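All protein chains of the complex are present and in place, except for one that has been dropped.
Chains here go by letter, A, B and C, matching the order in which they are written, and residues are numbered from 1 within each.
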Amino acid sequence: MTVLARVVSEPIRAELVAAELSSPQYGAQLVFWGLVRDENEGKRVHAVSYDVHPALAEKTFREIAEEALERYGRQLHVVVIHRAGRLAVGEVSVVVGVASGHRDEAYQASRYVIEQLKTRSPIWKQEHYADGDSEWLLGHSLRGEAQGHATAASEKP
Amino acid sequence: MTVLARVVSEPIRAELVAAELSSPQYGAQLVFWGLVRDENEGKRVHAVSYDVHPALAEKTFREIAEEALERYGRQLHVVVIHRAGRLAVGEVSVVVGVASGHRDEAYQASRYVIEQLKTRSPIWKQEHYADGDSEWLLGHSLRGEAQGHATAASEKP
Amino acid sequence: MLRIDVRLFGAFRKYSNGSEVTFEVPHGTTVSAVRKHLGDALRRGAAAFADQPLLDASVLADDNEILDDAQLLGCGVDRISLAILPPVCGG
Partner (left out) sequence: MLRIDVRLFGAFRKYSNGSEVTFEVPHGTTVSAVRKHLGDALRRGAAAFADQPLLDASVLADDNEILDDAQLLGCGVDRISLAILPPVCGG
């Protein structure tokens, strides 16, 4: 098993993700790309700023990926990369890549990682609108998340 | 909604898939890559030959993609590309890409398309082994698939 | 008579010339009867066919769709092109 967990301030390159995931023993790669949309809840979005606590975020990514390996197979290879800073519409904010022998565990692990990432990672999103306004989006409280993955790890699939 | 369905004899390029899927209104892209593994059921695999009925295969891909749009959202964008011919270990045999506003429908549509593709597409796989032997793999009979998607379309999610 | 060219795919490529097999049937023959004729034609081939279970698990198709066993073939034409599709395993 291997896990790559990164917070980056430069654009995420597809070739890097592909290279990281490829290996002759993997028959399946599943790559989720999250992108900045031009619209949210009826407002025209021009750009998004991601504020990130890098050390804690990378630690959280690793914990989540380890949980995925525990649940769906220790031979999985998981890559999690999240952008920090200001992103234009269409730019990639997050990548979750899973390589595995077969596709079933790739789909399950990929979904697990992205869902957990969204509710547990110390990352915040500020939308910049066409009208010049900006807003920090509401999110998931981390209260109850003390001792890291306690909440998620106790809830079995 | 849009659907791209192709059988190709040249290597599938990641940039082409990414370009095809990108659009400012999509917040999620999920790309499944099927690759030739170096092993199957205990035998060392050197290469795989895919025999394909191109016209029927592309029609089947379009039908399956349309079913996915019907089930998971008509705004989805689906790309299905399958290689034909002889592939070395590590080469991409199939790509299923789904772009959507949100991730849930992307995961569901992606999984639907790959599962249906594997059991309904007129594609056959011959494995070439390290010992020089070759073998056509057993598969799913298409008997009962007359009138195209009748079987799959009647079974609701 | 109706002349039928059947393109071979997958495991059927081990038989005949590896590409197709041609035979004749009366006009208005059912798909199910054509399957039997195909078996006979394959058994007569250079690389002789001896895999009836494979044929039983296969379907005949034209370039547009899989054909139903009860369908009648060859109305108004003298020659048609079909394909024999053994069990599939793409992906």
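In this section, a contact is a pair of C-beta atoms (placed from the backbone, for glycine too) under 8 Å apart; a residue touches a chain by one contact, two chains touch by 3 or more.
What you are looking at is a predicted structure, and each value in this text was computed from that prediction instead of being measured.
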item: Touching partners, among the displayed chains, of the absent chain; value: A
item: Among A:Ala14, A:Ala65, A:Val78 or A:Val94, residue touching the chain not depicted; value: A:Val94
item: Residue among A:Leu4, A:Val45, A:Leu87 or A:Ile123 touching the omitted chain; value: A:Ile123
item: Missing-chain contacts mapped onto chain A; value: 34, 50-53, 55-57, 59, 82, 93-94, 114, 117-126, 136-143, 145-148
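Everything that follows uses one rule, which is that only the chains that are shown with their structure count from here on.
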item: Pair of chains with maximal C-beta contact number; value: B-C
item: Maximum centroid distance from chain C, chain identifier (CA atoms); value: A
item: Chain A-chain C separation of Cα centroids, rounded to whole Å; value: 51
item: Two or more partner chains touched - positions in chain A; value: none
item: For chain C, residues contacting two or more additional chains; value: none
